[in-house]
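For this view, one protein chain was removed and the others were kept in their places.
Here is chain A:
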């Protein structure tokens, strides 16, 4: 009886091995993208999806390994993002999730990453909580963050554009956070914020705020808002002739907003960015042109950051000899790289923030615009150490 059992068990095991055998031979690295593909901000997410597709297609490959891309839409909703992250880590078995705009959504995904002990590379959320109180060893922060945006326009603006500042700020966590870092940066260069207004999201008439700002006679007006609020407030400023007397600076200004509001509305304004397709990194123009061919648009910096994050992740897998999470973390920490996005870029081991040079951009005059999305020129830059501050300054201590 016992012998019979052994024979059966042996046969079963042999059958299992034969079925399982061929499947193990080709390893699979699965990259998940969670982003916003529907609704008013889908322009951001679509770009991220296209960039990820390009990064996988361009990648030289790892021998014996298949690379797969899985894309999910979170519709700019943190709850949905949480569900999609769970689905990707548990059912799709992805090795990493990349992108994820919306800070609350990214914080939810960061929790899922910790729970599942899988990687999350946040490229498009600005919150410094990802490298602060909500940081964990499975989360990397690629691309900009709010501190870097506010610091870059604050420092370079106070040096180049004027000392008397007025700020108009979107009244939610993001705006408050920007204002804090921005004020510190302006004051560090001897500037002064002479007035500020907190404005509800999606306010359609900014003219009372613009008049208030004019009344304070600033040299520079900083608009700490984004999207349609950026368009509405800039339109009101142009209408009152404020732009003739005052320079306007935006914390965050995207090509789609310029397309929507018209170049004439934004001409001469300044903003900060970690990247634009006109920066002189080798490969940046080539990437932008190929992207234009594929999509009909030039990439915004969110898309470029996803391209960089996907590529650098796959290279780390290659260095680590596989997608094992712990080995890839080791391969990314302290790594210095050069690509079209960051030249050079460095992944800080202390808080997992990827840092690089930050740029001050100016919007061109309408008659200088040549070709699709040719809106910006580079007028200044800040070294990575200054733009991203000290590692661990937001309270994250991963590798003490």
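Throughout what follows, a residue touches a chain if its C-beta (ideal position, glycine included) is under 8 Å from a C-beta of that chain, and two chains touch if they have at least 3 such contacts; residues count from 1.
Note that in this section contacts and distances are computed from a predicted model.
As stated in its UniProt record, the chain not included in the shown complex is "Branched-chain amino acid ABC transporter permease", which appears among "Branched-chain amino acid ABC transporter permease", "YciI family protein", "Acetoin:2,6-dichlorophenolindophenol oxidoreductase alphasubunit" or "(Fe-S)-binding protein". Here the missing chain is touched by one residue of A:111, A:207, A:343 or A:381, and it is A:207.
Within the complete assembly, A:265 is the residue of A:82, A:167, A:265 or A:281 that touches the hidden chain.
The missing chain, though absent from the display, is touched by one residue of A:239, A:286 or A:377; that residue is A:239. Of the listed positions A:215, A:365 or A:399, the one in contact with the omitted chain in the full complex is A:215.
Against the chain not shown here, chain A presents residues 39-43, 197-200, 202, 204-205, 207-209, 211-212, 215, 228, 231-232, 235-236, 239-241, 256-257, 259-265.
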